[in-house]
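One protein chain is absent from this view; the other protein chains keep their places.
Here is chain A:
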Amino acid sequence: MDINEIRTRIDLLDDVLLRIFNERARLALEIGHLKKGLSLPVFDPNREKRIFARMKDENPGPLDDGAIVRLFERVVDESRRLERIMSHQEEEA
């Protein structure tokens, strides 16, 4: 494969990642609604630890476990941020 073919494949994978990130975010918002209804806190450290541990266990490489954890930390941080914004919007409505 030449460089352009590889970049085309990367672009296609980025498109898939974009859809997956947003689908995950939609599900996180659903969890946020449920947590709010049950008066549960946004921050659930045990759940976050389970996500990171599971992703390390499932990691086939070549990204090392540290890289996988850092990537998922960003995903989790942004999910939490989205939940916070949704919560404020609902309170203002």
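General remarks:
The rule is simple: a residue touches a chain if its C-beta (ideal position, glycine included) is under 8 Å from a C-beta of that chain, and two chains touch if they have at least 3 such contacts; residues count from 1.
By definition in this document, contacts and distances are computed from a predicted model.
The chain absent from the displayed complex carries the UniProt protein name "DAHP synthase ferredoxin-like domain-containing protein", chosen from "L-lactate dehydrogenase complex protein LldF", "DAHP synthase ferredoxin-like domain-containing protein", "Nitric oxide reductase subunit B" or "Branched-chain amino acid ABC transporter permease".
Interface note: of A:Val42, A:Met55 or A:Met86, the residue touching the hidden chain in the full complex is A:Val42. Considering the complete assembly, chain A touches the hidden chain via residues 41-43, 45, 49, 66, 69-70, 73-74, 77, 80-81, 84.
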